[in-house]
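Report on the structure given below.
Apart from one protein chain that is not included, each protein chain of the complex appears where it belongs.
What follows is chain A.
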Amino acid sequence: MAERGGRGSGGHGSLDKSITLPPDEIFRNLENAKRFAIDIGGSLTKLAYYSTVQHKVARVRSFDHSGKDIENEPLYEISVQEEITARLHFIKFENTYIETCLDFIKDHLVNTETKVIKATGGGAYKFKDLIEKKLGLKVDKEDVMTCLIKGCNFVLRNIPHEVFAYQKDSDTEFRFQMNHPNIFPYLLVNIGSGVSIVKVETEDKFEWIGGSSIGGGTFWGLGALLTKTKKFDELLQLASKGQHTNVDMLVKDVYGGAYQTLGLSGNLIASSFGKSTTADKEFSKEDMAKSLLHMISNDIGQLACLYAKLHNLDKIYFGGFFIRGHPVTMRTITYSINFFSKGEVQALFLRHEGYLGAIGAFLKGAEQDNPNQYSWGENYAGSSGLMSTSPDVYPMQRTRSGTFDMLEMDRLERPLVNLPLLKDPSTYIPDTVDLTDDAMARKYWLTCFEEALDGVAKRAAASQPDSIDALERAEKFRQKYWNKLQTLRQQPFAYGTLTVRSLLDTREHCLNEFNFPDPYSKVKQKENGIALKCFQSVIESLDSLGWEERQFALVKGLLAGNVFDWGAKAVSDVLESEPQFGFEEAKSKLQERPWLEDSYSQWLERLKEGPPHKCALIFADNSGIDIILGVFPFVRELLSRGTEVILACNSGPALNDVTYSESLIVTERIAAMDPVIQSALREEKLLLVQTGSSSPCLDLSRLDKGLAVLVRERKTDLVIIEGMGRAIHTNYYAALKCESLKLAVIKNSWLADRLGGKIFSVIFKYEVPCK
């Protein structure tokens, strides 16, 4: 395949047919692959398999300090261990490559337990013998529609920005929607050669409620007859250049110029092809293709609306090869739905629409592994992302043919659920700024991430001084993330709504991809050790203050701690160059009150006048000074007031954010020094939990189930969110059912400027839900 796989029906030039990536980068982790599924459509094949990925994770382990000199030992031991996680691979390619691909798979398939391949799609029958011969697996056919719906439910549940509306004439071509916590019921309109309209009510309950024979096959078949153009994509190309008004009879053609008197738009089509009712006129291919496209799109939209009305449904997802990423058809369908529903229903599309059948077939075959029991997350490092095929969006983009598109889903260790305290889970949007929408902010942040990349790569390499290939891997990481950033510059919608969070998460995924599970582990270890040594003196000085003074000092300490953020370039530069930069220096950097966002007085009033909170949930940010000298004294004060505290830290590493396992060790150390913390731990008034996340940001709709249970059990009535990533980039506008504190120091001058402040401006947002 390296010598170019294009021996199918060519005609398109060899360039299109070349495989753009080496096969081992396409069919990844084949060695451990099992549970194959394949969906063969009219022109594209989608392959799915389950595999396990062995990758390195950073572990921290407390030393046994008995009889040792604590002073000169590191706080804890860091080890890198191998961990095996489950990953789903989905690969989409043109049918012409099927034989080459099967050969490659056969050569690399080590797992001999696999006996069966699940197959679906119209082409499954045609290629049955080939697959059985090549792979030596028995082909087990699954119902197309069942697979489609299973796949659809899966992506709706597991990919937050799966659904989008198409808006051609706006700045953002794709408008993503947060998934509604309740995905059912919905209407799936699958436009293949014909149209199937399926009502989906629950995971297992769906019903074919109707259909139409006028679909993609009609466009293709009738289009080929009318224009002598053979290929579907070429027909769409023709259509996008045509003028349908030369072929269609419009209302104004029937009414003359007087249609205004009717309240009808004269441009409405009265009769499709109504002007071609003559034998002696020639019509251009483009015009006929355009007219045909409108006729079919309008008809499908009309029927979809009629069915939606009859069944009282307002979510309509469109899929099938007629839609599959084609801006032309998404546009006409969107128009039609808007027209026939009078704007009441929005046509919705799915980012992974092409994979639904393969995902569903795979799930059918994997039922014994219970994949629906887990939460899954899209791996940005290994997924190609959505590509617009609109030529005016990105002229340099890869062509549709000759490319391999990939989707990888990682099984998450823990099931994720909504924070029960969200005011309205169905309207919650974690991210504060939509970079797909905000071109200026997008430009800034992409550049910002580009500029920080060399430093991140350097730190990654430095974090593994004993590894001989660390430099090489760091370079690969740099290249990969750089490419992602370039893709996102051209196609900001590739992975759903582009946000600072998604940029950060993508970087984490890329780091993990090249086995840099925790580049800041050493930094964190050192900083935790240093901060612990200062803990007692900080507590003593706090305890010497009067009540009101102390409250302010606690908040200031929390904010100063938050300055220690290796993710912020302004800070990391300081930390690199001034090793003595400490807690007091950080305090002096802080903006004086009144802060940029300042409801401290209300907070103080609340502490003074109100009863103690029942239970506070705190989302911690950084390791070291932040958690130890900022958060813990604050926690201690809450505990002293009789408020229980749930301290939530990330499950996996991200930047220098404190992880759950680090927080366990740190807490243990603090407890050894501090009786308040110690007794709170013993009496389970201080609880440490993990968030389920490995992101420097915070998505309150995807949190560890254990955390959610605890929050409910303890009747949590205060949520404290700390740090730029969690309280500004995300959740700045998040509305909760209970009181909340969002606090952060703005360590980025551009962002500060945007919010109307300067670098090191303070956000202190105390919110009480309106009754």
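In this text, a contact is a pair of C-beta atoms (placed from the backbone, for glycine too) under 8 Å apart; a residue touches a chain by one contact, two chains touch by 3 or more; residues count from 1.
Keep in mind that, in the parts below, contacts and distances are computed from a predicted model.
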Legend entry - From "Tetraspanin", "Distal membrane-arm assembly complex protein 2", "IBH1-like N-terminal domain-containing protein" or "pantothenate kinase", the hidden chain's UniProt protein name: "pantothenate kinase"
Inset, instruction - Specify the residue from the set A:N182, A:S213 or A:N370 that touches the hidden chain. - result: A:S213
Legend entry - Given A:K92, A:R331 or A:R669, the one touching the chain that is not displayed: A:R331
Legend entry - Per the touch definition above, residue among A:E77, A:D233 or A:D253 touching the missing chain: A:D253
Inset, instruction - Provide the residue numbers of chain A that touch the chain removed from this figure. - result: 42, 122, 143, 145-146, 168-169, 192-194, 196, 208, 210-218, 220-222, 224-226, 230, 243-245, 247-251, 253-259, 261, 263-265, 267-280, 283, 288, 294-295, 298-299, 302-303, 306-307, 309-310, 331-332, 335-336, 339-340, 342
